[in-house]
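Note that one protein chain is taken out, while the other chains of the complex remain in position.
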């Protein structure tokens, strides 16, 4: 479980989510990445800043004997490179959750805080999900907006209603920090609202349990660039 | 857990699969459907024969208090009607497994016993999975072919190799009766091979656990046609 | 000519349409289906309820020596199964009319009474018509609304204008009960408005006359499930 | 009925086809075009050579009081311009026949004599038929090859079998000169084989009978360029 | 450099644009076409009127020893026929500029004076650019509107803002007569605004310099129809 930010501030929150929903015999460790890296990931620029550190942390996790790696970020940093580098299952959070969202309806929208529309659309397009894609709806909580939970909820709900107005029949959050509002929103709007972390995590558990992992034909193993390997 | 055939002959096999992989606190019941219905489902004609019986069995399951319904058939009989009729999660096996397969690679093929190519392609197209679809590969075990396990495996493996030759980097079985060969095939070919039942079942468990279900906007509740309802 | 409702109430209306436009030497018989079946077909749930009865009625028609079968319903119940089962031409009304509508413009919308948006979109997608599809526009005549012809027309016309506002350059009705308004609407809007029944019927006549029928490669003949066949 | 070649050599053949299949009360006249124009149309270069003459002949036909215009050529010369210029129904032969072919199966191929692959693909793409398109198969009858009917048939049949081998479940001829072989080929291959002229002609009759024509929103009337109009 | 109108009125303007931006050692000649042809090209009808004259002028240019041909019109008259006929590079202005526009963003709109929406969409579709296409926005300068430069600019800017409101992140002009407003519009809207002529012209220079030209496999050489050739 890797959080691709350079501060440990989200680690506890993330751990608490997964502790509650994990299978009895699953063990979860959460870590953040070191420098270089981004404080928050909101666009492709940040993804490039955090990419290599994510990759190296994941390779370290494999060497440490973990059964699978989970990247807790809705911009899926280093997604394809991770699939090339690792021989254990690796789940990029948004991709996995998007597939499960797509199985619940015919028209999904993405709800997320201000950031790059292009970066989200690139992922949806890369995962071949355009045919069910309606829109990305951004909301703006301003500085410190998250302290007022009810106010924040209303701002998020307005973005969600905009999506429904455009024809969305299901929603997915485009940010890992939107915890604890999905259920209420789902009840009020009468449609599925997917918080990507938990559902993607259950998919990783299922993959490990069933012995499934990504294809090594499309994502073939690379020649490593770290010094150890290069000096051989 | 509904097996959409009119004989109980597969019920035990299906039950055994799920008993092994289910969460500790999940309870599974398996039943077949009554008449009218098909003995085996290999094309759309069979789907129409079994459709109404599947729908009625699922509605009965909801009335009986089950948390979710699983249709154990790779032709996904009555898929959209079930989503309209039920207010509990319902998983059509092939659709769910296809989404998870698509998350493992970029190019999948379907491997299944002789039957209608059109019926498979209709499902793949309906689920908007064409962009990653390579081919349907049929194999023919002949009459009683399943008794010779090694011979059967070789015939299936040949179909799988044909798929790889066409560019597939991942495989999904297009039939619920192909149990116990996925793992060996995956190791020998070096690519993911998805047996749809188990992975779709784990997705249903996750959906129930996380409170997710299909969208009732796109799949709105119908006016029921059975006599009880109609006479009200 | 099969009307897939369980009451004979539409049979006369349907017969009158086709009598007026049929070729001199075409003979038309209209029948409804028996139970199980839906009173009206507005979503996939109804399609599953009527599916098997439609299939059996069509198979009976082929045994009785008819040259072709026409399913008078815009939800095209049992469409693929009929193509598998029959060796005479079978026309599913909406599919046939949609192809002809698509030949008249570049952007079509579907106009129909309240019902499932998902069910319509599934058909359009199944027939690979997405590239020219603009929208489904629903109207609501309320209970008994059809008695006031002028009021009904205005409600339909408003839905049609919504479609034009979204870029539609041609319209097709998504319901077989919308008789007698296409021509007026077409003149007032200045675009083609297709009532699916007549044009699909002329296509069936042409197919019979020219010896054309659907492909038996994609829609291969099934092993029949009715008792007669199964006991052999 | 306009044959877009500058010689009258095909007029009689074309007339004979339509005389046999036309409705009792349909009157058909066949004419070729004047110079400038192509002797035979096999690629876009020829289409540009014949385009203006086709357009002027069709405008003349409308002024002469005809109810509809049919362009007997599988390269559909001046197709969009004709729809702009005329206020009576105009059928471009390949487009109309392609829609009807697409209604018979899921995967069609085009069979035609040597010529430009790009020109055929442009039409299929323009008509948004890519999703069901398998291949264009060319055959080469050589100089004078048409005199030996049996030999010609075998060469055409080989191209058709190539298409079936690639997955085609239905065929359409991509040339108006391939008369009288469709039925035999259809029986031998067991799939629909569409000779475009007759079926497109029946569609034009149906359009005239039902009062349908192409959309004047997308194909809006032009300002005419001929001297008469320009001098006003 | 061919201007596909029958009057020389634009020749000087066009020449001045290219003189300013051309490489030092490029020589440019501008000519219009003779009759038959259109005064202005705004829809497919005009394209058919000018097509053959454009084709003949281009063939003449090749015979005269020019290194490349540029068709100065955003409706790309005779585009495919020119590629078949010529063995020197030929650039259809809108196609070339559209590819370069598509390289600058993810969502482009076309801005152009009143004319046929269908004709523009046909080109965008033909060039396989639908995936990045947002809308065609028309503006209406009325009769003589171009004399008031500031008023004209405001009308064009309003159409451009409509496009941005629909999600466009880049614009391309759909008419060769919209000279000298792109830069101001680009600064004010903060997005790329492409005047198709100059950028397409630089591409032609690059093609000639690097020895690139269109594929003669897809655009194979025709048998010529002019009298000289036909009499051989």
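A, B, C, D and E label the chains in the order they appear, each numbered from 1.
One rule holds for everything that comes next: contacts are C-beta pairs under 8 Å (C-beta built on N, C-alpha and C of every residue); 3 or more make two chains touch, one makes a residue touch a chain.
Just so we're clear, the structure is a prediction, and the values are computed from it rather than from any experiment.
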Residue among E:28, E:100, E:141 or E:155 that touches the chain left out of view: E:100
From A:47, A:97 or A:212, residue that would touch the chain that is not displayed: A:47
Residues of subunit E in contact with the chain not shown: 21, 23-24, 95-96, 99-100, 102-107, 128-129, 131-132, 164, 169-170, 183, 186, 190-192, 194, 198-199, 202-203, 205-206, 209-219
Touch residues of subunit A, complete complex, unshown partner: 36-39, 42-49, 51-52, 55, 78, 80-81, 84-85, 116-119, 122, 125-126, 128, 218-220, 222, 224-225, 230
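We take it that only the chains that are shown with their structure count from here on.
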Same-residue or different-residue interface between subunit A and subunit B, half as cut-off: same
Rounded Å distance between subunit C and subunit E, as computed from the means of their C-alpha atoms: 44
Gap in Å, rounded to a whole number, between the CA centres of subunit C and subunit B: 29
Shared-contact residues (touching 2 or more other chains) in subunit A: 106, 169
